[in-house]
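I have placed the structure first, in the form of structure tokens, so that the comments after it can refer back to it.
The complex appears here minus one protein chain, its other protein chains still in place.
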Amino acid sequence: MKEAAQVEQVKHTKPAPALDLAAIRARLNGERGQHYWRSLEEIAETKEFQEMLHREFPAGASEWWDGLSRRNFLKMAAATLALSGLTACTKQPTREIYPYVKQPAGLVLGEPLYYASSMLLGGFATGVLAKSREGHPIKVDGNPEHPSSLGGSSVWMQTSILDLYDPDRSQTVTHWGEISTWALFLSDLNDLLLEQAARKGAGLRFLTETVTSPTLAAQLHDLLKRFPGATWHQYDPITRDNVREGARLAFGEFVETRYRFDKAAVILALDADFLYTHPERLRFTRHFADGRRVAAGKKEMNRLYLVESTPSVTGTMAEHRLPLASSEIETFAWEVVRAMGGPVRMANEQPLSKLQTKDGSPWIRKEAVAQWLAALVRDLKQHEGASIVIAGEWQPPVVHALAHWLNQALGNAGKTVDYLEPTEAHPINQLQSLRELVQDMESETVDTLFILGGNPVYTAPADLQFGQHLAKVKRSIHLGLAQDETAGSSTWHIPQTHYLESWGDARSFDGTVSLMQPLIAPLYGGKSAYELLGAMVQQQPIRGDYEIVRDFWRGQNFWPDFEISWRQALHDGFIQGSGAPPKQVKLKADLLESLPRGGEPASGGITVEPAVGSQSAKQETAFPQVSPRSFKVLSGDIEVNFRPDPNLWDGRFANNGWLQECPKPVSKLCWDNAILISPALAQSGNLTTGDVVELSLGGRSLRGPVWVMPGQAPNAVTLHLGYGRSRVGRVGAGVGFDAYALRTSAALWFERGGKIVPTGQTHLLVTTQAHHQLGSPDREVYRSGTLNQYLANSSFVKSSVEIPNMDETLYYPDEYQYAGYKWGMSIDLTTCIGCNACLVACEAENNIPVVGKDQVHRNREMFWIRVDTYFKGPLDNPEFDHMPVPCMQCEHAPCELVCPVEATVHDSEGLNLQVYQRCVGTRFCSNNCPYKVRRFNFLRYSPYDKPWREPMYNPEVTVRWRGVMEKCTYCIQRISAARITAEKENRRIRESELRTACQQACPAEAIVFGDLNDPDSKVARLKAHPLDYSMLGQLNTRPRTTYLAKLQNPGPQTDQGLGGA
Amino acid sequence: MAQIFGKSSTSFARASLVGGVSGFFGFWGLVYLIYWSPYTTNQYVPREQEVPFSHEHHVAGLGLDCRYCHTSVEKSSFAGIPPTETCMTCHSRVWTDAPMLAPERQSLATSQPLHWKRVNDLPDFVFFNHSIHIQKGIGCSTCHGPVNQMPLTWKAHSLYMRWCLDCHEAPEKQMRPKDQIYNMEWQPPPDQAERGAQLLKDYHVSQQRLTQLRDCSMCHR
Partner (left out) sequence: METIQGSEPQMLVQGQPYPVTPLGYPAEMIGAQETYERVSDQITDEPLHHPHQKLWLAGFTVAFLMLIMFGVAVGYLLWRGVGIWGIKIPVAWGFAIVNFVWWIGIGHAGTFISAILLLLLQKWRTTINRFTEAMTLFAVMCAGIFPLLHLGRPWIFYFLLPYPDTMALWPQFRSPLVWDIFAVSTYFTVSLLFWYMGVVPDLATVRDKARTKWKRILYGLGSLGWRGSARHWQHHQSAYLLLGGLATPLVLSVHSVVSFDFSVAQLPGWHSTIFPPYFVAGAIYSGFAMVLNLMIPIRRIYGLQNLITTRTLNNMACVTLATCWMVAYGYIMEAFMAWYSGDVFEQAMMRDRAFGPYGWVFWLLMTVNVIIPQLLWSRWVRTHDIALFFVALSANIGMWLERFVIVVQSLHHDFVPSSWAMYYPTVWDWATLFGSIGLFLTLQFLFIRYIPMISISESRELIAQRKEGRL
């Protein structure tokens, strides 16, 4: 990244003076009506914003040397010229075709095959349907039958296909970093087995991530029997220890809690991001959305109260959102309990008074919080048995216990909440477990350590110094997908198989046993954990993971006829009815009394002192200096939060280009992580987005750029884990900073006492949005209202604009009849949670290239569907609105008239086609597109000459070359496949047969696509919905993609003072 | 002093006028011809192959059905090209040691695929689907020509877009009854006009579909 650094040097030597946040706040409070804004600087309308808008390269820096494009510099030119030949006047080259020698049964060349499998994240399985063409998997989607997917996708599921083909994946066994072989490893393994056999396994340790796989667990238990001295440790950086401990506090035992959001009317989330980071995210999202959807006739909507420190995906959906520092949420929870009449012994009688007040932060008023809380409790009481209180993984056990108490008190147990046997094979306190392991390593009692998956050297809490202690272990064997940090410091590294390459099993959140089956033989000769452990038991012959898993289940014999049921299970992707049944649990009688005394809330107050000598802090660094500004050093009661990254999770996806480029749900930041600070904090520190600060916590410190995040709790600072990897592939190299550096075992999720020292340097943060300003509300691009408004006048959104007549066109209004099919799409703004699943699904389906940081910075991202996020209301606690924008497929399409070569044309089903090989690239269509959904290949973005990329292209979609325009096609390849099938049977396409990639991926079912000529089609009915409106309809473009305006269901009380100064 | 330009130069001037104009059109005319000539289209040019497979022998001679080798022609976009196994069903018994089949046996032994040169090849941005054409009464020979008379296979048509459109604009001219699809000899009968109209009905090809056949989206995505 040397060059990258230099480019940035060039990019902005401009000072970016801090914003006058006070002024902004004042303006926003003064705003009447719905004033939407996209970024702080926009509302400030500062001149600096124009600069910040583009920390654009001063004319001259026309390089784009970032990790991606740097790689194929020369090839680019060569290939483009070659391709020019494809369309220009040349003879078509002779190509060869290679038939199979033995064609696999059941394979029809040119037709896709689908396999049910499961993907693991945080140990929990989600059912997937993987699509394979000519033997290579090309797409992964949710398995509709699987209970914890219901057909929806997460960004990680959609992008996992890219990890499979990643050329930077570990490709060989290494020993002390030298290339070695599996055979050599086996011989070494035998030696150690002999040693350990002698010592009964003393000094033998296994470290896994959270394990839910029955087979793997059984294997481990067998080994533990064979080696009594051995121990099995588990550690997952995004551990759910708090959930486990919370349950233990409340019930005396660990039970999983399953929530029924479809049955809940009022939801209180205590720092819980249950729509995005919870293992059951997809199912919850579906149910939550179902509870919000206002179909014709339906009059109810659920209502979400949410308390959190940093805006999460779930937070953006809340009717009432209260930004509190994570450490204050316990106090808040106690207050709710108190208000519910629970006996509370607080450290002090008025804990609320201890909440951040004027001195700590300039905005939040405790009366307001009291009001808010009162209203909340009123609402909860009104909905006993129909409400949910859920606490987040980041909150301490006490808060979970209190949540359990509240659910019991509200009579939710058994109705909207029920309890299950733990899904995990071996539920333990993972942090504790890791601690013990490290102690043993330190005392050198560990001589053999198996690390099955995971990357502890990178992810373990900083204070444990796992990496150093690992060096003390005589023999460490690391099984992993990549040559990562841990692989680097282990004796042996064994390349692991991707889940699409191996057999396996695991449980999903509700306990359902889900099976994995490979779609392709290991690309890089990887081994699965099953095989590795298997090799420890038996080597003559080595048993593959298929035998191991299959034999395990045969051994379970709970099927009368194994063969049939096993095949059935493989076909389904999971074992029917293996989900855990609800469990009767009893809350401890003296729970509240037994709990540790109410959390001592912060003293409040931040020390602000001029940054003396912060300018002198000029270490060698990639960050360019900005001219000195009156920076302030912030210390005292600053809370530092750690969260899994919305894209990279704990860092395991750092080399995944799709995830790196995917704009983070709220900030739209990509190709970087940042230190999220509240506007209040930025104001007192005179900081602005992009300023590099030194953040120190408990004697540790790191450097990173600041991101001013509206809605962030005043004193809370948030760091996303997973960046700044030191051993990672070409994509992830040199991206972001490593937040684990500050994360200690004492505080995995948050700790007070952070100190922020400005360095006077700045770093270029690119987003797909902050370089967008916001327009006046009268543009009526985004429309929203409340449930009451809707009930009063169902078509209140329509009244606002008038749509011209069909025949107001220069050309023939009846040029197209749409006699056959008439495709249309409806997007529900009420249920869209802004999770980006549609965006990445589209990327995977339509062979959309990754363009890299620099090109994103130049507004050249290629997403066919983008998710715009608008902010509304006060700066410190705005409302967040998501708006997915694909091509509108206008009936009067402005793009079509201006293309000189008819490369973009209408078709008889009403699609705007983009014919790539006819496109000469005048870009007039994009200029004339009011929605700006068209994307242009300014350079050669698609690595079509890359052997690793080719097999994962969707063969039904042309790979676009340099110089052509592209855009959303409503997944025309799927349409025509469905049409052909239907035509062969002389019938119409059935609604169930045809879904666009985005629609299929959406966990909330917010996107509906279908035939408008069929009056009973779902989409036709939605278009008739009173909330339906067309964006910019007044231009008479007649968009086929229309929106259902956003509805919210705020309670009677107002959020006055939660952000209003 | 002496004249630079003699009398002749006048006639030169006149000639150059005529020559210039005719030369211009002549040149483009030539380019056009080359574009449609076998030189560019590879039409009628028998392709040398690793194994000199003769459709003439197998189809006309032995009367094999197209679908024996091109198995997926009715199911899939891709007609399918036979795996070595398929050849070996017979050639493990007949011509077992014919030198010309050496690569064949080689392939089976080493399980390395045979390398065929593509004869009818469309660019990657064209999406052609065999099955639907078969289903709607377009026979093999309509596009592939008299394959049963090809000792070495050659391309029977230019496969230029214009050529595709000729048929897409009036498919009824080429439509055949179901039982004639695989008949290499089939020619449109004199009364194809009426038959075609009838066949359109039989194959459920509505007027709307006919117009749709001219959409770019039919072949390009």
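Should a chain be cited, it is by its letter among A and B, assigned in written order, with residues numbered from 1 in that chain.
Throughout what follows, a residue touches a chain if its C-beta (ideal position, glycine included) is under 8 Å from a C-beta of that chain, and two chains touch if they have at least 3 such contacts.
In this text the structure is predicted, and so the values were computed from the model without any measurement.
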Query - Full-complex contact with the absent chain, from A:Arg962, A:Arg979, A:Arg995 or A:His1025 - result: A:Arg962
Report task. Give the residue, chosen from A:Ser635, A:Gln789 or A:Asn928, that touches the chain omitted from the document. Result -> A:Asn928
Query - Residue of A:Arg918, A:Arg995 or A:Lys1023 touching the missing chain in the full complex - result: A:Arg918
Query raised in the report: Among A:Asn859, A:Thr981 or A:Asn1013, which one is in touch with the chain left out?
Result: A:Asn859
Report summary line: Across A:Glu300, A:Glu593 or A:Glu902, the one contacting the chain not displayed is A:Glu902
Query - subunit A residues touching the omitted chain (full complex) - result: 38, 50, 53-54, 56-62, 64, 76-77, 80, 84, 87-88, 769, 771-776, 778-779, 781, 811, 855, 858-860, 866, 868, 883, 885, 894, 897-902, 918-924, 926-928, 930-932, 934-940, 962-965, 1031-1032, 1035
Requested in this report: Extract the touching residues of subunit B with respect to the undisplayed chain.
Outcome: 4-5, 9-10, 13, 32, 35-36, 158, 160-162, 165
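Methods note: only the chains that are shown with their structure count from here on.
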Requested in this report: Please compute the C-alpha centroid of subunit A, do the same for subunit B, then give the distance between them in whole Å.
Outcome: 49
**Report entry** In the complex, subunit B residues that touch subunit A
**Finding:** 35, 39-40, 42, 72, 75-78, 80-85, 107-108, 111-118, 121, 123-125, 127, 129, 131-132, 135-136, 204, 206, 208-209, 211-212, 215-218, 220-221
Query raised in the report: Which of the residues in subunit A end up touching subunit B in this complex?
Result: 86, 89, 91-92, 94-103, 108-111, 817, 819-820, 905, 907-909, 911, 913, 915-918, 956-959, 969, 972-973, 976, 980, 983-984, 986
